[in-house]
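I have a structure here, written as structure tokens, and I will follow up with some questions on it.
What you see is the complex with one protein chain gone and the rest in place.
Right, subunit A next:
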Amino acid sequence: MIATESLSKRFPRVTALDRLSLDIGPGVTGLVGANGAGKSTMIKILLGLSPATEGHAEVLGLDVRTAGAQIRERVGYMPEHDCLPPDVSATEFVVHMARMSGLPATAARERTADTLRHVGLYEERYRPMGGYSTGMKQRVKLAQALVHDPKLVLLDEPTNGLDPVGRDEMLGLIRRVWTDFGISVLVTSHLLGELERTCDHVVVIDGGRLLRSSSTSDFTRITATLAVEVTDSDDHPDGTAALREALASAGVTIHAGVEDGLPGAGHILLMEAAGEETYDLVRDTVAGLGLGLVRMEQRRHHIAEVFKATDHEEVQAR
């Protein structure tokens, strides 16, 4: 979908992108970075609107330098900022934008009706957009990016300004753009946490450099964590401590830290699950101690922790 090779963009005073090489396949890809990390510059280059200082980039197999217009015909873009005139209705606006993408008038109207329904706008689509909530506006912005049935959409901070519920809905919608519509997504965010549920692949850039690029399942599967909670018994007044000792002596790595702030945090043991045998070992150990097993569940690591670790290593490496 997207391939860049030592892509650089330098402005007189800042380097926005620094020899960035990426290969992004179909699916939902998260582009993560702090504000000013080069995400928006990247999108501009990918749309063929801003020439790269050096390096090479291809979108859908087309060179951004020479085939900008063809790329923009098959790619959708949702900007981060507000872009909706308040005095027209969502329908009028999206129809107009569909025609600007080259769709004939009739097709533009049909696609607009379809797309607005898919993003979850119904009767309100005939009202002027000035009266819309932030969530509805974000949906219209997404709809105008999808209306011409692109192969790829570039979404710039689509969850900005949304409340937690709206955020979840938007993320669900983005997921569906790929799973149901078959349109690949590149979504930028400065929040890692929200991308781990949505994306198949996460790319982290910082200061225009590539920090890490790998699939979301890679991050979380390798470091699967097991959470175990047990009851206390007469023999073992502190069941948790007894289990900790027994498991540690059996060679299981117990995480020192407990999950702060969660209910019953003090009674939950977190350990590294090496494989099937760890589950068996925990079961047998608990049974051997005569404790009741309240729960045993997999905890997925948050990507953020993984990146914190990466950052840490980087700092040490310097």
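Remarks
The rule is simple: a residue touches a chain if its C-beta (ideal position, glycine included) is under 8 Å from a C-beta of that chain, and two chains touch if they have at least 3 such contacts; residues count from 1.
As a convention for this text, contacts and distances are computed from a predicted model.
Taking the options "Tryptophan synthase alpha chain", "Phosphoenolpyruvate-protein phosphotransferase", "Membrane protein" or "Sarcosine oxidase subunit gamma" in turn, only "Membrane protein" matches the UniProt protein name of the chain that is not displayed. Touching the chain that is not shown, out of A:36, A:55 or A:79: A:79 (per the contact rule at the top). Of the listed positions A:47, A:191 or A:281, the one in contact with the omitted chain in the full complex is A:47.
Of the candidate positions A:107, A:254 or A:270, contact with the unshown chain belongs to A:107. Residue-level contact of subunit A with the missing chain is found at 40, 43-44, 47, 49-50, 69-70, 72-73, 75, 77, 79, 81-88, 92, 96-97, 99-104, 107, 111, 113-114, 117-118, 120, 122-123, 144, 148-149, 176, 180-182.
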